[in-house]
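Apart from one protein chain that is not included, each protein chain of the complex appears where it belongs.
Presenting chain A:
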Amino acid sequence: MSAEHAPLLAVRDVSKSFGAVAAVRDVSFPLYAGEAHALVGENGAGKSTIVKMLAGVHRPDTGAIELDGVPLDLRSPADARAAGIAVIYQEPTLFPDLSVAENIAMANPPRGRLRTIDRGRQLRDAEALFRRLGVMIDPARPARGLSIADQQVVEIAKALSADARVLVMDEPTAALSAVEVERLFTVARSLRDRGAAILFISHRFDEITSLCQRVTVMRDGRHVSTDPLAGLTVDDLVRRMVGRDLSTLYPERTTTPGDVVLEVDGLRRDGFFRDVSFQVRAGEIVALAGLVGSGRSEVAQAIFGVDPRDAGTVRVHGRPLRAGSPRAAMAAGLALVPEDRRLQGLVMDASISRNVTLPRSGTLARLGLLFGGSERRAAAEWTARLQTKYGRLADAVSTLSGGNQQKVVLAKWLSTLPRVLMVDEPTRGIDIGTKAEVHRLMSGLAEDGVAVLMVSSELPEVLGLADRVLVMREGRLVAELDRAQATEESVMFAAVGQTRAASAQSAASSGSDDSPAGSARTADKDRNASADRSAGTNAGTDRKTGAGAGVEVAL
């Protein structure tokens, strides 16, 4: 543990906005030499924005990043590297076809005579670095084929070769197995003990306690606290990260499920999911839970027809639905609010009005023409129903906050008057107030007889809203739980597999007052299936943890 001297790097009153969205507001915290500092917070708390500012990707709107008390002006990643700040991302950014040594020396290769690259020295330098790190990687081999963990180690070697004094690790462990995490940590610890300052971002408390000495908590873009980790319990941290009483989020609802509206039978898409069969009744909210990458979004997309399906049938009100045709799905009364709002849900550069009416421009046209403001009226009506806050309907939808963007997506699909509403991560990255609105909205829709299928990685949302929970694991439906059976524990067991039950239970229960217990949340950020699988494994792996909270918690 280092003494309380002047910080090596200080983030001071930093703010950053994207359009109207304030991602980070007045955040300050210090990084000390020889210390690993954890940065924790829920998704959307602003951690990644901080990392990108340190990496020179974004420039702070106000405030400054100071190194040895001197403000830095980081205009590009090259500036950050020159200042001695190295960033290691969850997904390593190596050139697969170059050798490990070439990757390490990429930014500043050793020059021989005639300014050509001195390959011999390049190799020797890499070997020396690996010796310092205590790892065995052949510097001459190509980067392609290295495990993710080894790639992370190469990234660290890269940072070392640039004499990095500050190492920022943005969820480097999300895709690693327990053994690999330990290996990465050994390297990180040796760096730390040589006087580097480490900023470590992770959702897993056991990793934080095993590596870090200090922790900063962020919430909704603001700084909550910075404290030495010793003496803090996991409960303390969770409470600070969540900072709210969750009970108000979920409306009470009396359900009287009606007829079966959506029937999925034996649905399969090769490489993604298989044997998926379930029904959703009118007035029912059915949640599709599971780790990211378990195939949930793909099921919803195959039902809607955006993705193809290889086998199985989908029936709406008993009538079979043609595969691969979103148009047919829409005609049958289906709507899909997709997972990735910015990529799939909205045309970001187009106006609010165009976005809301896009699926209906055919029906809004009179004699084939869209004159006379029919689009504007429809958009005004539906944005008002959803209490969307905006300047003008003609403004680009990208100027709205995340929550209001999501309302535009919801308005877009609710205006098609769907009888089956599929929502994929309906509250991802939106503020708490809007989350509550969205939850009430879905609840109200169900009461009005809409069949709702909800894909969500947020357990409290799943448990708070769903009448039934279907759990997917590795492309298959592994459990169906009714409201009484569905608990954080039972859903997580099913999602990660029963064999991990013992430790998963402790994970789930210790995070209970907020709940995104377990790796569902961790996995939330991952983009690929392999990451999830190993995340699941990690959550359950029996591993020694550091002092402080002695429980296995993955948040």
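As a working rule, a contact is a pair of C-beta atoms (placed from the backbone, for glycine too) under 8 Å apart; a residue touches a chain by one contact, two chains touch by 3 or more; residues count from 1.
In this section, contacts and distances are computed from a predicted model.
Here one chain is missing from view; checked against "Regulator of nitric oxide reductase transcription", "Glycine dehydrogenase", "Autoinducer 2 import system permease protein LsrD" or "Hydrogenase maturation factor HypC", UniProt names that protein "Autoinducer 2 import system permease protein LsrD". Within the set A:T256, A:S361 or A:Q485, the residue that contacts the chain not displayed is A:S361. Of the listed residues A:P30, A:P109, A:G345 or A:G475, the one in contact with the hidden chain in the full complex is A:G345. Only one residue in the set A:L414, A:A451 or A:V491 touches the chain that does not appear here, and it is A:L414.
Seen across the whole complex, the unshown chain contacts chain A at 17, 19-22, 59, 61, 248, 251-252, 304, 306, 326-327, 329-330, 336, 338, 340, 343-350, 354, 357-359, 361-362, 365, 368-371, 377, 380-381, 383-387, 389-396, 399-401, 403-404, 412, 414, 417-418, 431-434, 436-437, 440-441, 443-448, 450.
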